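Note that one protein chain is taken out, while the other chains of the complex remain in position.
Our next item is subunit A:
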Amino acid sequence: MPHDHHDHPHSLLPPEPALRVKALETILTRKGLIDPAALDEIIDTYETKIGPQNGARVVARAWTDPEFKAQLLADATAAVSEMGFYGRQGEHITVVENSPVQHNMVVCTLCSCYPWPLLGIPPGWYKSDAYRSRAVREPRRVLADFGVALPAETAVRVWDSTAEMRYLVLPMRPEGSEGMDEEALVELVTRDSMIGTGLARVPG
């Protein structure tokens, strides 16, 4: 039963989106179905506690600890769980490693699947029609929108997140970072480098 309705219930709510959210929140709160304090807690979690700083710590550790890197590439869910990065929208994690001959890039063409415990809530562009439609067909032109150009010998592998497996790109460690420790390396790991629409920052 495909449930195609021409009288969608949502049209009974105010059309202006901020008012639509407010109206639904008010109705649910009055009936005891949601607790506004729980909403505040959810928002605080994703605004301040869970974000790309988590993924950056994973990458920096993989750059400096070969044993951890091997474990990360073999079973990322277990490896990042040990660092405390497990949870909603990150129950199944795979880490894919960039190299001079292969660049990885992640998209969700059907919706907006994204590794929340490692990167937080996806940015607006990741959820945009332009990124969802183009990343699979013309990844280099999309990279150009981010100011990134790949060498001619580098092939691109695009991962379309069609199931509950969430992908994190392990970017190449940048030149000039040889003497840096894990803490300093964290600062070179950008969110976009872990999605594959960017490269790690070059120090200096």
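By definition in this document, a residue touches a chain if its C-beta (ideal position, glycine included) is under 8 Å from a C-beta of that chain, and two chains touch if they have at least 3 such contacts; residues count from 1.
The rule is short, and it goes like this: contacts and distances are computed from a predicted model.
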Complex member absent from the view - protein name from UniProt, among "Putative phosphoesterase", "Nitrile hydratase subunit beta", "Amino acid/amide ABC transporter membrane protein 1, HAAT family" or "Porin": "Nitrile hydratase subunit beta"
Hidden-chain contact residue, picked from the options A:55, A:139 or A:174: A:139
Interface with the undisplayed chain - residues on subunit A: 1-6, 8-10, 12-13, 17-18, 20-25, 27-28, 30-35, 37-43, 45-47, 50-51, 86-92, 94, 101, 107, 109-112, 117, 120-121, 123-125, 127-134, 136-142, 145-146, 155-165, 192, 197
